[in-house]
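Can you keep this structure in mind? I'll have questions shortly.
Missing here: one protein chain of the complex. Every other protein chain is in place.
In order of appearance the chains are A, B and C, and numbering begins at 1 in each one.
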Amino acid sequence: MAEHYLVEPSIEHLAKLHAATEPRRRRLIIRLNQAPDATLQLIRMRSDLLKLSSSHLELKEVDRDFAKLFASWFNGGFLQLERLGWSSPAAILENIIKYEAVHGMADWRDLRARLDPPDRKIYGFFHPRLGHEPLIFIEVALMAAMPTNIQDVLSDERQRLRPSEATTAVFYSISNCQYGLRGVPLGSFLIKRVVEDLRTIFPHLSKFVTLSPVPGFSDWLRGWIDDVNECVSPETRLRVSDSLALLQDPASASDNTTKREVRDLLASAVGHYLTNVKSDDGLPWDPVARFHLGNGARLEQINWPADISPKGMAKSFGVMVNYLYDLDEVERYHENLAAHRKIAVSNRVLRDIGKTSFLAGPAPDTFSEAS
Amino acid sequence: MAEHYLVEPSIEHLAKLHAATEPRRRRLIIRLNQAPDATLQLIRMRSDLLKLSSSHLELKEVDRDFAKLFASWFNGGFLQLERLGWSSPAAILENIIKYEAVHGMADWRDLRARLDPPDRKIYGFFHPRLGHEPLIFIEVALMAAMPTNIQDVLSDERQRLRPSEATTAVFYSISNCQYGLRGVPLGSFLIKRVVEDLRTIFPHLSKFVTLSPVPGFSDWLRGWIDDVNECVSPETRLRVSDSLALLQDPASASDNTTKREVRDLLASAVGHYLTNVKSDDGLPWDPVARFHLGNGARLEQINWPADISPKGMAKSFGVMVNYLYDLDEVERYHENLAAHRKIAVSNRVLRDIGKTSFLAGPAPDTFSEAS
Amino acid sequence: MAEHYLVEPSIEHLAKLHAATEPRRRRLIIRLNQAPDATLQLIRMRSDLLKLSSSHLELKEVDRDFAKLFASWFNGGFLQLERLGWSSPAAILENIIKYEAVHGMADWRDLRARLDPPDRKIYGFFHPRLGHEPLIFIEVALMAAMPTNIQDVLSDERQRLRPSEATTAVFYSISNCQYGLRGVPLGSFLIKRVVEDLRTIFPHLSKFVTLSPVPGFSDWLRGWIDDVNECVSPETRLRVSDSLALLQDPASASDNTTKREVRDLLASAVGHYLTNVKSDDGLPWDPVARFHLGNGARLEQINWPADISPKGMAKSFGVMVNYLYDLDEVERYHENLAAHRKIAVSNRVLRDIGKTSFLAGPAPDTFSEAS
Partner (left out) sequence: MAEHYLVEPSIEHLAKLHAATEPRRRRLIIRLNQAPDATLQLIRMRSDLLKLSSSHLELKEVDRDFAKLFASWFNGGFLQLERLGWSSPAAILENIIKYEAVHGMADWRDLRARLDPPDRKIYGFFHPRLGHEPLIFIEVALMAAMPTNIQDVLSDERQRLRPSEATTAVFYSISNCQYGLRGVPLGSFLIKRVVEDLRTIFPHLSKFVTLSPVPGFSDWLRGWIDDVNECVSPETRLRVSDSLALLQDPASASDNTTKREVRDLLASAVGHYLTNVKSDDGLPWDPVARFHLGNGARLEQINWPADISPKGMAKSFGVMVNYLYDLDEVERYHENLAAHRKIAVSNRVLRDIGKTSFLAGPAPDTFSEAS
């Protein structure tokens, strides 16, 4: 086949070459799928495979077959969006408790607080063959303004809002449930469908934002301090070190002037991290930023202190950010990142970045919009 | 890529070659599927494509992409078996009337007669994304014995049976509904699932048979008479001609002796046609025989006169046959045909074939079983 | 008991007296209701009873027990409103065809034309225990204006409207399905619930009207002509006779002047019939008028020719009327009729009544509103 194609590279020979090189495993997987309850078993099979394939390189090809089929089987068209509630089957809700990966739930009471009040929603993608197993889900808070910390969202004492008074839908947690579906893009489509549904039932909602962690920030910042190759003034390096030390010692950070200084320094550093630190492919290094900016969101606001839980302090020194989904711009932002590697940020974030002469190097690779 | 593989035919290069030769159209089709109601539109798109591709050969490759994806998307694991009834949505039932291709239904009364009585069932395969559009459906009669003509199945005056008295499930009509899914194997899996369901609800059922048309028989037989190359005695040829002439003239065929002669001659010819007339691939030429025998059924009985409707007379001189699904043998029969091109027939059919020295040539390529 | 009460008419003795006089049949009926499918059987039992009780007066008491229990069991709170559609179970839709009593449906095609287009709706009341048996249903047309004849509503050639363009919901047919529920008030509550549902899904609807037959009109008018006791001028009597004769002879009624004269005469007569002809209880004699006016509707408009079907000509000389449900006034109108026996009519109808000096007697017992 390969020879035929090289001799005469026609469309027909190309097709034959493609067919001839197709692994037989794919047909086998399709056949296996016919058995009762097979689809979930196949997802779990790939989950095992993924764990093994780092030590068994020959399994990578097998994994590719699963990945290829799963991307086709679980494309957005075949997923069912479900608005969950206190009337949903207990078996589904139990899975939500189990799979919540961002802001963990301790028990059914925690779940109910995020599910049952009229100003809180949870949406999930389900597949007809997978019963009560969610593929991915997202938690939404309906609020009167963009939140600046997670406490305002999760606290039991928060004031409940009538949905009709809400202006802002806040996506504060998104969790993938099936490790065996790694690499299948589910989240971006989920957000689009949820925004559509929210706008239908609450037409007066005008803002769709996230309240997101910055999971790679503290690792990166510590590395940066220690990295003598970073072209940065010794003075800035010292100020950052001092600030991080202060964070360990809340007492000394309590006066307002110091607090503002720490805040400005961290905001500038986070802004720099999210917009200038890239992977080899030119896209943001931070996985959450990569996801939302890749979906066409804009980096809207940097908040500190926003998550003072042990995990929040350890991963990102207490910083959280808001990404904004501006429905009129989402296509253009997406295109700007995908085609030109330009990241959309708000003027506010630009100002935050500029406050500290954090960078010796060039200006960030961003563009800003009136916001 | 092709060169790399030829130089070093590793698994990895093979995989890269396969990935590189994949038509981009497939990704496009997967993306298109995300739009609302897209799946049905894609099936219709392929239906149009199939109609055009005979005159536009360049579209064949496009059709192949659809076919490949559809075989993956509509594999048995993703199909839902539904037992239809008079409580089913009218929109589905209307489609059943519309798509019935074997023994047409004139109206809702006809439909109800095949759907509502406890000794009649209709099963369909549905896909969660396709709503009320069936993919394929099958009509079942619960009877006290294997039927020898379609009248006994369809007549309004038939005696109704309590399902508990039935011993035999008769599949008397199977219709594909989506031309755009041509080539996607649905029927074989449907029959398996229906047999399972029937055995669960009526444990005393012991026989699963079809009452099937022989759609290519009359064309073939007329061709055979005119074909001087067929190595057959002039006497047989004449007898067959005479018999066919008699069929046009019911009056002269009414006396019993003549009738039996005609019957024997036709049975022998049909037996020969179904078991010895093959496609290039060595499988039966007749499409219905190819389907059921390929599924592992046995050619059990030849019936005449069995369908005296104009269509039945025109297509098969009034002959119908029963294929039997013997659950203990179905795997073995399937294997015998797939691997050895051996067709399973009953002793009764073997005798029918032998009654007339119809063939000058060798014995049929069959094996028989006590039945 | 009765003596105790007479001697000492306390609340307690009253209660005991009531309990002691309760027919045991009621407990029996409640017990019977526990058997599977019993509720429908009980409704049918009462249906038989109603037919017998005219000739068997002793059964009237038994009927009263059923009526009492049914009024309690089938009170509005226990009824489920269902918006029917082409996806509804065929078994329900078949019942709609069967029970339609106002503008009959010939077949499933007729049904679909009233059910499936986005500008047509059918609503029914169902009871959880009665499965696919509707209790009562109503047919609704969404239109751009109040219709003046049934043809505009039912014709296949009518222009279809997008529901968003409709301003007027027209109730053009309402049918009771269970004779055994006679006397249980279902229709009034159905209309309220349907109006609520329509307003929720089509918030821009501003008018809710009927297009109703006047079933007793022709009988009444013929009787009136022959009744020498009616105090009316011989001239009017003659003109009415002439007009009715003209109706039998469409040719002579075709010129426009004559047509208008006939129209005015009939309108005046219908207006008089609906507003001045009463039962002993002081409520309208015409059953349809009694129902809608009793619900708080206003007699809004008289239309001729509006229903030229044989039935329409025979029962009401082709006249139909619109009753309007003005949601702001419905309580007041209802009260005016119930408490003061005053009928709400529009100014237009008042003018119609006045056009012909039809009546020698006093002005009608109505009140009018700007409309």
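Here is the rule we go by: a contact is a pair of C-beta atoms (placed from the backbone, for glycine too) under 8 Å apart; a residue touches a chain by one contact, two chains touch by 3 or more.
Just so you know, these numbers come straight off a predicted model, no measurement behind them.
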Neighbouring shown chains of the undisplayed chain, as defined at the top: A, C
Among A:Lys98, A:His132, A:Arg260 or A:Lys311, residue touching the chain not depicted: A:His132
From A:Ile11, A:Ala35, A:Leu52 or A:Ala91, residue that would touch the chain that is not displayed: A:Ala91
Where the missing chain touches chain C, by residue: 2-3, 5-6, 11-12, 14-15, 17-18, 21-23, 30-31, 33-35, 38-39, 58, 61, 64, 69, 71-73, 75-78, 80, 128-129, 189
Contacts of chain A with the absent chain, listed as residue ranges: 86-91, 93-94, 107-108, 132
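Here is the rule we go by: only the chains that are shown with their structure count from here on.
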Touch-based graph of the chains, sorted into line, ring, star, complete or other: line
For chain A placed onto chain B, the superposition rotation in degrees, Cα atoms, nearest 5: 180
Interface residue overlap between copies chain B and chain C, same or different (over half shared): same
Geometric centre distance via CA averages, chain C-chain A, whole Å: 60
Inter-chain centre distance, chain B versus chain C - centres from mean C-alpha coordinates, in Å: 55
